[in-house]
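One protein chain is absent from this view; the other protein chains keep their places.
Then we have chain A:
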Amino acid sequence: MLFYSFFKSLVGKEVVIELKNDLSIAGILQSVDQYLNVKLTDVQVLDPEKYPHIQSVTSAFVRGSVIRYIQLPPDDVDTQLLQEATRKEITQPRKE
């Protein structure tokens, strides 16, 4: 649940999502759930020449399982805090 919480803290920030079919879309993170399905607003396709039919999309829901990468805004990520949180989670016994 750590990364779910992490992405929840990025709601409202601009991210770029790269899908496993090489489609990249930029947008503002609107919501995220525990499967890391994400919802974006103000969507822009990064390669409109290759995917011209997606240009008229304004907001999008992307299924978590088809996402390859999410590019994050560097200023909004506290890597120190994230490292500490990952270490803490791994040392803690998992809740049933």
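Following the convention adopted for this analysis, contacts are C-beta pairs under 8 Å (C-beta built on N, C-alpha and C of every residue); 3 or more make two chains touch, one makes a residue touch a chain; residues count from 1.
To be clear about the criterion, contacts and distances are computed from a predicted model.
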The complex's invisible chain, by UniProt name, from "U6 snRNA-associated Sm-like protein LSm1", "Leucine carboxyl methyltransferase 1", "AP complex subunit beta" or "Cullin family profile domain-containing protein": "U6 snRNA-associated Sm-like protein LSm1"
Absent-chain interface as seen on chain A, which is shown: 1, 19-21, 23, 25, 30-35, 37-39, 43, 48-49, 51-66, 68, 96
